[in-house]
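One protein chain omitted, others in place.
Each chain carries a letter (A, B and C) given by its place in the written order, and its residues are counted from 1.
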Amino acid sequence: MIKIGIVGGTGYTGVELLRLLAQHPQAHVEVITSRSEEGQRVADMYPNLRGHYDNLKFSVPDVTALGACDVVFFATPHGVAHAMAGELLSTSTRIIDLSADFRLKDSEEWSRWYGQPHGAPELLETAVYGLPEVNREAIRTARLIAVPGCYPTAAQLGLIPLLEAGLADPARIIADCKSGVSGAGRGTNLGSLFCESTESMKAYAVAGHRHLPEISQGLRQAVGGPVGLTFVPHLTPMIRGIHATLYSTVVDHSVDLQALFEQRYANEPFVDVMPAGSHPETRSVRGANVCRIAVHRPQGGDLVVVLSVIDNLVKGASGQAVQNMNIALGLDETLGLSHPALMP
Amino acid sequence: MIKIGIVGGTGYTGVELLRLLAQHPQAHVEVITSRSEEGQRVADMYPNLRGHYDNLKFSVPDVTALGACDVVFFATPHGVAHAMAGELLSTSTRIIDLSADFRLKDSEEWSRWYGQPHGAPELLETAVYGLPEVNREAIRTARLIAVPGCYPTAAQLGLIPLLEAGLADPARIIADCKSGVSGAGRGTNLGSLFCESTESMKAYAVAGHRHLPEISQGLRQAVGGPVGLTFVPHLTPMIRGIHATLYSTVVDHSVDLQALFEQRYANEPFVDVMPAGSHPETRSVRGANVCRIAVHRPQGGDLVVVLSVIDNLVKGASGQAVQNMNIALGLDETLGLSHPALMP
Amino acid sequence: MIKIGIVGGTGYTGVELLRLLAQHPQAHVEVITSRSEEGQRVADMYPNLRGHYDNLKFSVPDVTALGACDVVFFATPHGVAHAMAGELLSTSTRIIDLSADFRLKDSEEWSRWYGQPHGAPELLETAVYGLPEVNREAIRTARLIAVPGCYPTAAQLGLIPLLEAGLADPARIIADCKSGVSGAGRGTNLGSLFCESTESMKAYAVAGHRHLPEISQGLRQAVGGPVGLTFVPHLTPMIRGIHATLYSTVVDHSVDLQALFEQRYANEPFVDVMPAGSHPETRSVRGANVCRIAVHRPQGGDLVVVLSVIDNLVKGASGQAVQNMNIALGLDETLGLSHPALMP
Partner (left out) sequence: MIKIGIVGGTGYTGVELLRLLAQHPQAHVEVITSRSEEGQRVADMYPNLRGHYDNLKFSVPDVTALGACDVVFFATPHGVAHAMAGELLSTSTRIIDLSADFRLKDSEEWSRWYGQPHGAPELLETAVYGLPEVNREAIRTARLIAVPGCYPTAAQLGLIPLLEAGLADPARIIADCKSGVSGAGRGTNLGSLFCESTESMKAYAVAGHRHLPEISQGLRQAVGGPVGLTFVPHLTPMIRGIHATLYSTVVDHSVDLQALFEQRYANEPFVDVMPAGSHPETRSVRGANVCRIAVHRPQGGDLVVVLSVIDNLVKGASGQAVQNMNIALGLDETLGLSHPALMP
């Protein structure tokens, strides 16, 4: 069995990690930490886990206990992994960080967007951006994996086939993205209240969202040059799900885009290119580690519309983290991740 | 009192019309027709109307009874107004049609998008497109008013200030629109079931939606020339509301867009230009005849993002119909329409 | 115009009061207080009110300013009206208190359930319980009105016809009540988050809820003796609405219960006894000051099931408060309250 530690398991990505690991045949959670919930049983906080993890309690973070694990997941606010990663990497464990701490390669850019100094710039070279569909080989040997954000996962998987093939104008890319409320986390802020968010739709952070530089970084890598990206996130009245509607101008009309996408993802276990003309629904991936994609060119014009959906807590966070773990440990990449989505 | 007839009052725009007219100090509904519900009391079908309209029953359509009204609203599927409008216009009544029958000026374009011959092309010259913010003067003397569609209302109000001022590149306009489920009507189709539409988001009709030619027609008029429009509608898990996220490239960076929008709508009672930096929520217009708009230019680039929200059943249908009635009858334009939105 | 003051207008009952008063032809809100939001415009906090109250700002509570009003509403947490009511009553204003401060006649019982000493027991004799269907005459001359709670309104209106007529066994009454999430207020507690409350149903406070003694007090008055009441509230994933399912054993089978209810409420403008066999929906009263009731005796047994629905923010709070104001000021009781519910 793989010995697993989780730092900061009280939020939605934490409980989702526990749900997924409960179905993983080789995973055993040894340690889960939370300063605020020290001593509480995990199953008391999350009744869906009653009957699983019945003896697992939150403890205060301890490097020795965590360092004895094969893998340590960070499901923490930004800044925490910065503070702990260096010491942990001196043990033999691997770190899979679900926070934003090591996603951006440029520590100054990170500081600008997150409003505080980068806490561990010396580890940035070590860190691997954990998008398996792009970086699988590097993940196999990584000691420190930065799991992509939810919007960045949906947007990059939808855009990189076009960009890698040089088919899209990189100067004019629009990502109009819609997220469920769980993307805002389990914090008790006014906007996340049921009565403030249900039966309504709104855009937010149009002036600039922290996932913008992360998406741009990934797209630049696919293009091999600069990109011009407009990213508008929206809050949607549903618990889970991201629907990315991606607009890009094609520069070569002769290419069969459907075939391009199908070939790009032919061997990817968790990317599903749907038949031409499809409209993927976020519910078709609820609880599952899948990204479903459909490619459209409305009225035969030069604007491509890519629809890309994920469950923000699974392929957009905890599921992708487990996928990274499977790769890094040399396991079957789909282990514990092959259950279908919950529908209806 | 104004004598009012309603043809086809069993759908969501019909019951919304009844709700709004119940608050209108001068309106009296004389006739409401439905072949399928003939003889049923309106308040038995719609319990929210109990205590209002207690003696009003559905009757079969009758031109004499309708023709004796001051105004006849059509809240019918397309094709019905085509069939009845000509005869009705030979009486002294006015027609306010909430269906798509007279929205497009080109009868052949109508036929292509609606899949059937246009039933009354001879009336197209008479028909006025009932967007008061553009056509108020024509509405004052109109005998036949085509109330705009829900998406077209939100999209046009958000884009025309830019286009009229010649500030946007008309060749590259994107309207990424999100609609509540009531936009699909009260028909019992699978996709409108609670279990099929709640907790999920999806795009639909990306290849081409019937509101595309209607929006294009309005934008062409604002530009005075051709436009290139990509329109992607999405189904959102909420009853009411449209959120239009509109993308356009500005060609002159020196203009103060906030001031432009504020001036364009300074005297409009039902368009609210919100302060710079705002993110309007659809719930802020729930049940109210208002379009709220915010203008953004993210990161100071050349792409303008306009956010425009309406209640699809009010400013996107029945409320705008009443607004048209008020104008056409020379009443205060806001009569019966000044109540605030229901929030939360 | 009636001069109105509102103490504590930042919660859901406060904004609902503003929404309803905006439709009241004789109301003018002079003062609205909030210590935390001092100086903020009401319409900036509640965008649905933009275009209404555009110059109204929150101010710190001031007895002189409030005392100059014809009516002062308290939309505050419990304890606040206790502290301010005495001084305010020395002016000429009337107080309509939406909080629980003056609902219970027994100050010791109040202290037990609310966990603090009663702050103004000397005013209890002055206070009138503002359920118009029971206390209309006393409300006409009241200086201090305690607006009933949401559950108590739905439960009492559904049960008192049986109890007043001596038809029900008062020892065995069950009120199984389902409430929308807005009943928990606008506070940012974990259980009110969208992701914690949507797509789920749960009971709460089964051991004892603060509305239990209030309901019991009202039922005792109707019976003229003791009652045995079991009250189980449930949290339901909707913004507004209370559905009370009330169980009671009838002691006389010969009575026509439908007629009994119809007669009891024949002259009540805001109680709608639906036809026999009906199942009222909470959405049929959304936004409206109505209680709809249906009476059933399943399988002809001796158990009566009464279904009683209200909008917790309207007939269960702010609408009933305005109704009380109308009565107390000698106005038409329905003024500003006659609009239909919002459906769908």
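The rule is short, and it goes like this: a contact is a pair of C-beta atoms (placed from the backbone, for glycine too) under 8 Å apart; a residue touches a chain by one contact, two chains touch by 3 or more.
Nothing here was measured: the structure is a model prediction, and the numbers come from that model.
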Just one of C:G241, C:G319 or C:G336 touches the chain that is missing; which is it? C:G241
Sort through B:S99, B:T153 or B:S182 and give me the one touching the missing partner chain. B:S182
Which of A:A288, A:V304, A:V322 or A:L335 sits in contact with the chain that's absent? A:A288
Interface with the unshown chain - residue positions in subunit C: 172, 174, 176, 178, 195-196, 198-204, 206-208, 228, 230-232, 234, 236-241, 243, 245, 247, 277, 279-283, 286, 296, 298-299, 301, 303, 305, 307, 309, 344
Interface with the unshown chain - residue positions in subunit B: 12, 181-182, 186, 188-190, 192-199, 237, 239
Which residue numbers on subunit A touch the omitted chain? 12, 15, 18-19, 22-23, 46-52, 182, 198-199, 239-240, 272, 274, 280-281, 283-288, 290, 292, 339-344
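To be clear about the criterion, only the chains that are shown with their structure count from here on.
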From subunit C, the most remote chain by mean C-alpha position: A
I'd like the angle of the rotation relating subunit A and subunit C after CA superposition, in degrees, nearest 5. 180
Interface sides of subunit B and subunit C: same vs different residues, half threshold: same
Distance-wise, how many Å sit between the C-alpha centres of subunit A and subunit B, to the nearest whole number? 39
Could you put a whole-Å number on the gap between the CA centroids of subunit A and subunit C? 45
Please list all residues of subunit B that touch 2 or more other chains. 198-199, 239-240, 280-281, 283, 286, 344
